[in-house]
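Here the complex is missing a single protein chain, while all its other protein chains stay put.
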Amino acid sequence: MIDLKNSVQSDIKTQEYFLNMGPQHPATHGVLRLILKLDGETVVGIEPDLGFIHRGIEKMCEYDTYRQIIHLTDRMDYLSSHINNEAVALAVEKALEVEVSDRIKVIRTMMDELTRIASHLLWWGVMGMDIGALTTFMYAFRDREMINEIMEETTGARLTMSYNIPGGVMFDLHPGFPKRVKEFIKHMRQVLPEYDRLLTGNIIFQKRMKGVGILKKEDALNWGATGPVARGSGLHTDIRKRFPYSAYDRVEFEEAVEEGGDNLARYQVRMREMYESLDILEQLVDNIPEGPYQMPMRNLIKLPKGEFYQRVETARGELGVFIVSDGKKNPYRVKFRSPGFSNLNALLKVGLGWKIADLVAIMSTFDFVIPDIDR
Amino acid sequence: MILSNANIFSQWLESTSGLGYVLVLILIAALYLGFFAVAGLMLVLMERRVAGFFQLRLGPNRVGPWGLFQTIADALKLVSKEIFIPKQADKFLYKAGYYIVIIAALIGIGVIPFSRQIQGFDINVGIFFITAVSSVGVLGILFGAWGSRNKYSLIGAMRSGLQMVSYELSAGFAVVTVVLMAGSLKMTEIVEAQQSTWFLFKGHLPAIIAFMIFIIAGTAESNRVPFDLVEGESELGAGFHTEYSGMGFAYFFLAEFINMFIIAALTSTLFLGGWLAPFGITDGLPAQWFWGMFWFFLKTGVIIFLLMWFRWTFPRLRIDQLLTLEWKYLLPVGLVNTVVMALFVWKDWLIDLGKIFGS
Amino acid sequence: MTNEELINYISAWNQDAEFQLPATGENQLIGILEDIPSPFLNIEIPASHLKTFLQRLKEDPELDFDVLFNMAGMDWGKTLGVIYFLESYTKKHAITVSVQSEDRENPLLPTVSDLWFAAHLHECEIYDMFGIRFEGHNGLKRLFLTPDFEGFPLRKDYEDDYMIIRK
Partner (left out) sequence: MNYFKKIAIAIKTLLQGMSVTGHYFFPNILKRKYVITRQYPDEPPVVFERFKGEVVMWHNENNEHRCTGCQACEIACPNGSIEIIWKREPDPETGKRKKMIDKHIYHLGMCTSCSLCIQACPTNAIMWSTNFHAATYDRSTLTKVLNRPGSKLMAGVEE
């Protein structure tokens, strides 16, 4: 039998070429630049070029006091800014061995979950846009707006809230907070099935997602993936379960884990996480304990000599704050282990062998926020 | 036949001779050009408003009443913009690109009968002519993309080529299904054959399948979501027209919308009875040319709205899925469907309301 | 494993041939740093034995450190260093391994990106910010900064009069 495929291919001379994806590209969601090596439309090499919005936050932290670090972390992963704030606040509290009141813990947890839903909503909208369904974006933003208003009412800002301070939160909850949250939960429970009908069930969407961008379990461990990306590969990496912080030890929720490892699994993990977050909110909204919203703390915080590490689960994965203190008012070294940076690492391998359109979808399910990568 | 004499353009032409004949030709051409611009702009506006309502927005509503002049303002802005050509571009191909696209779209409009009296030219291979001309447009896309020396453009154009070659087939088979019923390729005769029953209902099952295939293939041919891989803004930036600015871009944009109009107009002509009123409800009224156009544009508008509905709901296919859909689903179904239709026509299993109600 | 078990398990390796020191010097290569308060068990190892040690940490079935979840470059004043944060997904224990380079002028460490691919970008970042080169790294480059950027910003002696404002 004639080997048709090879006989044809040997006659055609093909050449690999490079394509600059970004920094100005709609699918890179900011200023991520990937230099793609393409064979036709198939990606055979990915080389990242970062630093377009690198602000040197880690260096800036070395010149700031511990209170002043927090507002910088807002600007890392701006979609989970509250969780980033909390990571630093928790690290400082742990170092000083301050136990915060239950009220603070519950407030932080609720804000975390609202932030997580907001982030996942934005991701859902943009994910739809990345694969061509433009309407999802507006629907997601309609619902995200409700969270933004809850945030604005209590913290005074919609995105970069700087709500946490070491030893508590900046302001007390607004009296209208529980009511708005209840309204939001009710609304979300109505629209989430609608999202499924609009996008998840769609045959084109299923075809685009299923079996695309497979990240195997052991690879996810080795390549440094965390968060929904790792959970989509069947790993139980949720920091909220593994090392509970704030009020996560007193709420019941299920860790969303899918075994598929493909785009659809990562998508399902995030969709399920939204339901779980709603559950957590529902458990907490009715019993916010009374208590102080700020613990007494010295104005100028000095950490004892040593190394401190705090892990939290942001909407994109594990955020680690590593503080080395030499006993002065400024940290000696701060390292942020940002989820996006490690997930990008995994993308470099996952993206190989798929078409450009698939790479866009894979990047979408990895959910990058570029300031988080660049820091 | 009497029908050809009904065309007011040909009546006008016959009444003149010599230089006047040429002048009238130019006038008719100018009329079509004007229609082209207005229809294009209004379609863009419609798209934006419809998209707005789908997306819980209002769409443009500030310029003029209900935002009617928004796209005109946009067009004025685009005219006043600088046209810059990339340094490395092949200037001839770069410019030829949009002319070819727009001319192909314009010629296509020429044979579409807006009403019994209004049609640019009624040739006896009308439907065949449109199918032929509309595939010339892809040449413009290829020229423009190759000429602008951009890898994104080139990828887009190559996808466009693939898409066009594949979906022409399905569209062709859907057209053949209708032609079997009509027994003619002439546009006016196709419409007149639907006098008693529209082909969508006359051919019942095979006609409905043909209708669906034609809509899908038509969406693909006009490069709209879910088949907008040519532009694929989240993948390729703007695809084949990445490097175009000002009016160059506007031509591509307008041509895209005119192509959509042509697809919708063809659908309404082939399946929904073109200018014919449903059950002849406006047949006795004066100004038949107006009522013809009214019904025609109403039907076309509904189809256009359907296409917009697709666009604002569905995600985009991938290139290999696009080809799978065509070669594994649409084409076999279309082929079988044509044979079935031939059988139906031969055995006369069609539904003819005229015969049933015995008029 | 708990931290005590880890200490006992790992310090036993000091007796092994690969970690035995030449006659002079300190008594053992694998140092357990217990004086610095840290959430993890902190281990110090000289750069010459880093690769062997980490490989053993990863491949030992009892330890099974299969996740490198963080890497932090450090400027210790006289020397530059890297801290590896290791974790075992199955055994649920974590550890940090710190290593110091010989000098500031030409710091060179072996790469671990072949053991954990997670280190790939982290090592690029550390090279970018601290100037520590990693031997055997596939594609080491200035990740955030331009290739012709002078200096390594996260070093303590980096000076930039325009960008750094001291309060």
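Per-chain numbering from 1; labels A, B and C assigned in written order.
In this section, a residue touches a chain if its C-beta (ideal position, glycine included) is under 8 Å from a C-beta of that chain, and two chains touch if they have at least 3 such contacts.
Owing to the predicted nature of the structure, the values given are computational and were not obtained by experimental measurement.
*Asks:* Just one of A:Thr28, A:Asn84, A:Asn202 or A:Thr237 touches the chain that is missing; which is it?
*Replies:* Final answer for the missing-chain contact: A:Asn202.
*Asks:* Which listed residue, A:Asn84, A:Ser162, A:Asn263 or A:Gln310, touches the chain dropped from view?
*Replies:* The one listed residue touching the chain not shown is A:Ser162.
*Asks:* Need a quick check: the contact residues on chain B for the chain that isn't drawn.
*Replies:* 50, 53-54, 56-58, 309-310, 312-314, 329
*Asks:* Hey, which chain A residues sit against the chain that's not shown?
*Replies:* Within chain A, the residues that touch the unshown chain are 64, 67-68, 70-72, 74-75, 135, 142, 145, 149, 152-157, 160, 162, 165, 170-171, 174, 194, 197-199, 201-204, 206, 299.
In this section, only the chains that are shown with their structure count from here on.
*Asks:* By the document's touch definition, which label belongs to this structure's chain graph: line, ring, star, complete, or other?
*Replies:* Topology of touching chains reads as a line.
*Asks:* Can you name the chain whose C-alpha mean lies closest to the mean of all the C-alpha atoms?
*Replies:* Per-chain C-alpha centroids compared to the overall one single out A.
*Asks:* By mean C-alpha position, what chain is farthest away from chain C?
*Replies:* B
*Asks:* Looking only at C-beta pair counts, which chain-chain interface has the most contacts?
*Replies:* Counting C-beta pairs in contact per chain pair, the top pair is A-C.
*Asks:* Could you grab the centroid distance between chain A and chain C? Build each centroid from C-alpha atoms only and quote it in angstrom.
*Replies:* 26
*Asks:* Which whole number of Å gives the spacing of the CA centres of chain A and chain B?
*Replies:* 44
*Asks:* Hey, how far is the Cα centre of chain B from the one of chain C, in Å?
*Replies:* Using C-alpha averages as centres, the distance is 65 Å.
*Asks:* Which residue numbers or ranges of chain A touch two or more of the other chains?
*Replies:* Answer for chain A, listing residues that touch two or more other chains: there are none.
*Asks:* Multi-chain contacts only, two chains or more: what residues does chain B have there?
*Replies:* As it turns out, chain B has no residue touching two or more other chains.
*Asks:* Contact residues on chain B for chain A in the complex?
*Replies:* Within the complex, chain B touches chain A at residues 51, 54-57, 151-152, 155, 225-226, 228-229, 232-237, 311-321.
*Asks:* Looking at the complex, which residues from chain C come into contact with chain A?
*Replies:* Interface residues on chain C, with respect to chain A: 36-40, 42, 66-70, 72-75, 83, 85, 89, 92, 96, 116-122, 125, 129, 139, 143-146, 153-154, 163-167.
*Asks:* Considering only the defined contacts, which chain A positions touch chain C in the complex?
*Replies:* 47-48, 50-51, 54, 56, 58-59, 63, 94, 218, 221-224, 226, 235, 237, 242, 304-309, 318, 320, 322, 324, 333, 335, 337, 341-342, 344-345, 348-349, 374
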